[in-house]
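Just one protein chain is left out here, and the rest sit where they should.
By written order: A and B. Residues from 1 in each chain.
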Amino acid sequence: MMKPFRKKELETTYEIAPEHILEVKDLHVRIAVDDYDLHAVRGVNFSLKKGETLGLVGESGCGKSVTSKEILGINPGNCRSEGQILYRTKSGKVLNLLELDRDGTVYRAIRGAEISMIFQEPMTAFSPLYTIGNQLAEIITLHDPKATKASARQRVLEMLRKVGIANPEKRIDQYPHEFSGGMLQRALIAMMLCCDPDLLIADEPTTALDVTIQAQILDLMRSLQKEFGMSILFITHDLGTVANMCDNVAVMYLGEIVEYGTVRQIFHNPQHPYTRGLLRSLPKMDQVRDEKLYIINGVVPLPVGLQANCGFHDRCEECIAGRCDTQEIPEFEAEPGHMVRCIKLEKQEVHHG
Amino acid sequence: MDDVLLEIRNLSKVYEGKDVHVKALSDVSLTVNRGETIGIVGESGCGKTTLGRCVVRGIEATGGEVLFHTEEDGIVDFLKIKGAQLKKYRKDIQMIFQDPYTSLDPRMTVFDIISEPLRYNTNFSNREIEQAVDKIVEQVGLNKAFLRRYPHAFSGGQRQRIGIARSLILQPKLIVCDEAVSALDVSIQAQIINLLEDLQREYNLTYLFISHALSVVRHISDRVMVMYLGRMVEFGKTDDLFKQPLHPYTKALLSAVPQPDPDIAIDRIILEGEVPNPANPPSGCHFHPRCIYASDRCRREIPPLENKDGRLIACWNV
Partner (left out) sequence: MSEEVKKSSKTAAHSDEKKSEKYYYASQWALMGRKFRRHKLAMGSTFVLLIFYLTAIFGNFIAPQGTEQYDGKFVNCAPTPVHYFHEGKFVGPFVYAMKTERDPVTFMAHHVEDKEKVCRIKFFTEGDPGGEYKWFGLFPSNIHLFEAEEGGKIFLFGTDNMGRDLFSRVILGAQISLFIPVVGMLLTLVLGLFIGSLAGYFGGWVDTVIQRAIEVVRSFPQVPLWMALSAAIPKTMKPAQVFMLMTIILSLVSWPGLARVVRSKFISVKKEDFIMAARISGAPASKLITRHMIPSFLSYIIVDMTMSIPSLIIGETTLSFLGLGLRSPATSWGVLLQETNKLETIMFYNWKLIPMIFVFLSVLAFNFTGDGLRDAADPYK
């Protein structure tokens, strides 16, 4: 009898920069939907330092969520990926997550314990059948088999207190439906903290919340990051949140990172026409009324049958016909650490890559 | 003919369940002038959506009046009229919905969706209907060639344009925009806001602009009403209110909005706790459990809405 095929957990060794915890290299993800083959992520490169917060910004359909889910290996079965996702585990070993068996022991140990995720809809992360305390305690005992029932409960109480849930002694025995959206998001963060991850992926964690609650949650995330020193990959479409939360920002459009830099470079000196357009089209709190909003014309195209050119060319005011629409655009460095994928920068700077 | 288009008086909505009695909206009064945009802001559960739906009679209010100033019949209470009169004035008050995905019937073509109100409210021939639809479709920036398509062929922004075309085709006087741009991407949001403003100028439309996105409200509104737990807590001119909020809740709300600039000093008032359950609201001023200025009086008595230099505000401490 033949043994069923099982993906081998490879022993190839990889190197990443010592201060990095994560390096994504030339990541491509294709999604098979009905008759289409959506090229959702097209050659994404970025890295994450320890304790850094990187914002992944873009409109719907830009591939930011698909990228983040690929890191956790939780994209649905109709997705195919290429490239490398190099991750430094707690033990110091560098693994290419794309080579791991998604359901294998190694990946399972990484997921949750080392890389955690919080979502837009915290409700879906909890089972309605068990109390919040039970579900958190389960996570603790899963990762620390020596923990007793009593010690796990103590730790859950401590975590709930840490994320600012008032009256945790009462809350611990309540069910998810008794929690409001903001409280549930706190509980989810507590659940994530129980594992003490090195990397937190936050996928639109405050989008479903009211502004006052959003302010609370962002505050909480910042203080927890200071305390635990984890890296955060912060995915959102809300530029305001990014400006307040992140150290570095990657702006995505049509599956590519079009601009990457520190939060100040991006917000004070945006170079890519898309980034500029996004920032200009935001209504400002201090703007005089009657001033018209800037508009980026058109819509994001479906990532089907894309050419090797600038994905933004058909909406760009500065598009150079015969170049932007026909030629593959490399990355240029506007300033040290400020990468822009726009041909405008060609003359100014040295070509990288 | 006066400047006033609509007077909302003591509008209330109570949901009665078996053992619950939820006051979603308590005694909200508001005068709306022709051609202006009134922003209505507040967190979820504050009653802003209920207010909008009561005004268009999408749901029936349990108390109060919506006095509609008409040319022919003088002042009519839009909530009480029936039959032929309702048919006559219903088309004057329309609505744009938040979710461009659920608000369009997926089984109808775009043409059928946009033309549907005409079929119920006019005796237009098919030709006239086609002409009207063509005109409005051009105005909202949709391609005429796409009229025979179904909604699933369109992106969120285009769907919202279809929704706008539907609400405009009867040439209404007032449009309630219920979070009309909240579900859209940033670049599309700007397109729709500009479109709404252009249409307002062209048709002298009046908007009730309901939104939780304060920066959008800041941009589009002439006057702004802040709601908390079914009540109006502050109301005033947009510039005044945003520059100098008076109510502690308004202050906190404004300071919580993240600014798209990393260097804007974060001087946030972070509110403790959350919006209470409207089925069991706190005594006195509903905001007092989260308010740093709360006094004994706030805990006991509900503050009345008072006029302070043209600003309406309900707070004992101002």
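Please note the rule applied: a residue touches a chain if its C-beta (ideal position, glycine included) is under 8 Å from a C-beta of that chain, and two chains touch if they have at least 3 such contacts.
Everything numeric in this text was worked out from a predicted model, so none of it was measured.
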item: Given B:K13, B:R53 or B:R311, the one touching the chain that is not displayed; value: B:R53
item: Option touching the unshown chain, where B:M95, B:I136 or B:M232 are the choices; value: B:M95
item: Residues of chain B (touch criterion as defined above) contacting the omitted chain; value: 53, 56-58, 87, 90-91, 93-95, 97-99, 102-107, 109, 116-117, 120-121, 146, 148-150, 152-153, 163, 166, 170
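Definition applied: only the chains that are shown with their structure count from here on.
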item: Distance from the mean Cα position of chain B to that of chain A, given in whole angstrom; value: 33
item: In the complex, chain B residues that touch chain A; value: 43-44, 155-158, 185-191, 193-194, 197, 212, 214-216, 218-222, 238-239, 242, 252-264, 266, 268, 270-271, 273-275
item: Chain A to chain B touching residues, read off their complex; value: 59-60, 166, 180, 182-183, 210-216, 218-219, 237-244, 263-264, 267-268, 277-279, 281-285, 287, 289, 292-297, 299-300
